[in-house]
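Here the complex is missing a single protein chain, while all its other protein chains stay put.
What follows is subunit A.
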Amino acid sequence: MKNIKYIGLILILTSFVGCSEVIEFDPHDEYAVTEADYLQTQEDYETMAVSCYTPMQWLNQLYVIADIASDNAVAGGENASDVISLQHLDDLSQLVPNNSTLSDLYLSAYEGINRTNYLLSYKDQNLQGETITWSSKEAMYGEVYFLRAYYYFALVKMFGNTVLFTDKKLGVSDFGTLQRSPKEEVYTQIETDLLDAISALPTTQDQEGRITKYAAQALLGKVYIYQEKFDEAIPVLNEVVNGPFTLVDTFDDIFLLEGENGLESVLEVQYSNGQPYYNWGGQTRGQGNYAVQQCGIRSLSAESSEMPYNSGWSTNLPTQDLALAYEDGDQRKDATCFDIEAYIAANPTWGITYQEAPYNNTGLYNKKYLPRAGQTSGQVELNYENNHRIIRYAEVLLLAAEANLRGSGSATDAQTYLDMVRDRAFGDTNHRVTATVDVIWNERRLELAMEGDRFFDLVRTGQAAGVIDNFVTGKHEVFPIPQDEIDISGIEQNPGY
């Protein structure tokens, strides 16, 4: 009988036992992989490094707005209220902090920084304090350093002073605690990262699209030139100039699918269509290049299956001003500015029809990235596989020429580099001109039009106010910090916005 009493007591007491463990949560109960489980093997590190590349793909609009905001292109679209964020970048007088394209670019670049920071913060030790080593670890980290520099360079070009952090991926407790750093500090960090990258990276990679030492040197050279550190740029760029690159004879071929990662390619953002993406909520975040669909001709179709192009949305239209900038005989003109009427006239039997661009019609389309049949899949608008050419050998030559002319370099070298570019453009040596700074700058426009450099070139060379309508000096050198960020993070806005 007594026993029964004690059973009751024991029952009561047992429930007091082990109270704390009961309410501890272990994510493994949910079969969730957490950061505590990861970065334990070489493969983990390498897999995570792959996703440090991903936000590069998301920045495709950066190359669109750099031409739209300049004299090279207009926003286009269906009407005045279509692609409104691009319209506002086209007419800078309308540019306000609430711009969805700039917001997305800002966010994407910072995601890249958070990803690279995360991997870098566990370089020496993972979360458990273990050190994982393998032979190509430093080389892999060379890619990560490069990528962080790439993302910061995108930010500093667009926004000037920007929030700088390098020690970690931000967590909840960091929200709202950061302020913008002077752009000089950001550039210093970019240089440091690129130098680290250069010292670690190999000159060739097994996989196309992986960052090479040359890509890092080319970017560093460009970063120096943006800071007008020409003498530092010269030796770095010379390494690339003397590298294994050559100019492709037919300019147009560079931008074909077959031309991807070609002889002239120093740095390209890779896209593919094997992983069809359907998420309109993240239209720039798939494996395809959203910018391609944008610049297509509206309702383009043909009776003939030989016509290679798909239709698109008629945004980012080259201006007649750009087309007129090319001399006769310059093969870059037709390879940059696609004249649809001329194309129809040249192919009268194909039965081509299209809808004239309903807004900002220039009659011209961005030939370099015009959407092509058979190069997309799934949700066709989102999955064009065209790579974005970021740094071509031709640009390296022009950068080197500029550095030599503006720094204490060799005018002869500059002339040589310019001649190489122009000889290829005209297919002969009869169109050489004397290399001056202005000539180089103009050549950059002709060579790199619709590739995403023009606005930033005009700003860094001080020509913007003279070229871009409604450009206000002291304001439009940088874009406004996204309003969301101002609201949420309490950081300072750029002057004038």
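The definition used in the following text is that a contact is a pair of C-beta atoms (placed from the backbone, for glycine too) under 8 Å apart; a residue touches a chain by one contact, two chains touch by 3 or more; residues count from 1.
Please note the rule applied: contacts and distances are computed from a predicted model.
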Protein name, per the UniProt record, of whichever chain is missing from view ("ABC-type dipeptide transporter", "3-isopropylmalate dehydratase large subunit", "TonB-dependent receptor" or "Sulfate transport system permease protein CysW"): "TonB-dependent receptor"
Residue touching the undisplayed chain, where the options are A:T131, A:T204, A:N261 or A:Q320: A:N261
Which residue of A:V163, A:L220 or A:V478 touches the chain not shown here: A:V163
Full-complex contact with the absent chain, from A:Q42, A:S103, A:T166 or A:Q331: A:S103
Selected residue (touches chain absent from view) among A:Q207, A:N242, A:T349 or A:S408: A:Q207
Sole residue of A:S85, A:N114 or A:N316 that reaches the chain not shown, by the stated touch rule: A:N114
Absent-chain interface as seen on subunit A, which is shown: 1, 4-5, 7-9, 11-13, 15-16, 19-20, 22-25, 27, 29-35, 37-38, 44, 47-54, 56-58, 103, 106-108, 110-111, 113-115, 118, 163, 165, 169-172, 174-176, 178, 207-210, 261, 270-272, 274-275, 277-279, 281-282, 285-287, 385, 482, 484-485, 487-489
